[in-house]
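Missing here is one protein chain; the remaining ones are kept as they sit in the complex.
What follows is subunit A.
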């Protein structure tokens, strides 16, 4: 890899002050270091933020919201009993991602900022508008089985690979940041950008802006008894989702009083579908309702390549996730999280 400066600041302000164009913040390194090895990313400065104080905690704020520091490791968050009880589908999504070793290293903030797994992005020898604005997109007419079916553009058909972001999106998470201009909140819904004509502008972060924490609102725990994350993948573990869905319901007197549905693996951002949620309000949960909601959720979906099957698969996945959520959150984390295969085999 290229020669780079390595800085390990001990305060957030020092970290931000150290940032300059071409610099990269380093958390768990599970994505950045890989991309540096292949040469897809070549930062001139690596700012190791793992020693920053006060951003590695899970805390409940006075207003009842939950705040998770950017350096909280995926494993620690997934296995925090209080957190997993309050936000079971977030824990399930975390536990379904990557491998045990990677979850032990990966950080929350890094998860939000992980780059697409589009092979043409990861490969420095392919044309990619994300890496080099205006270079073109080799994924078009390329190996495109796992590319976007929603929100893509001619400039980019990549998907966001995060599991975690899907339930966070469904639960109205807020991203707390600090940058050269000070602190601010960004709704997760506004955090990742669809590609449009400028796919290189992947997130709402300004240059040098650093994620400090994620906040989940107090009312996000209301669906904890009926929420699931479901991930469809080519092997049972250690694979990115072909499609995934986070579904959370609140049931009152046998009817749906609140519904949240977000899809993963379908677009450059986790795909929240308010129209599908609205359709379910006041309805009695059932397979037919969930099928209709899933139809609505995939409205506007178009293959971006040889991936038309993902539209049908996403519909089926959304309907199943809703059915699983309606059936109730499991009392324990499934042995194979986010999988259709039951616990029996791996307890």
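One rule holds for everything that comes next: contacts are C-beta pairs under 8 Å (C-beta built on N, C-alpha and C of every residue); 3 or more make two chains touch, one makes a residue touch a chain; residues count from 1.
As a convention for this text, contacts and distances are computed from a predicted model.
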item: Which of "ABC-2 family transporter", "Dihydroxyacetone kinase subunit L", "Chemotaxis protein X" or "Dehydrogenase" matches, in UniProt, the chain that is not displayed; value: "Dehydrogenase"
item: Touching residue (missing chain; options A:87, A:120, A:229 or A:271); value: A:120
item: Among A:5, A:190, A:234 or A:299, the residue in touch with the chain that has been omitted; value: A:234
item: Contact footprint on subunit A, counting only the chain that is left out; value: 1-3, 38-39, 99, 117, 119-120, 123, 125-126, 138, 141-143, 145, 232-240, 242, 309, 312-313, 316-317, 319-320, 336, 339-342, 345-346
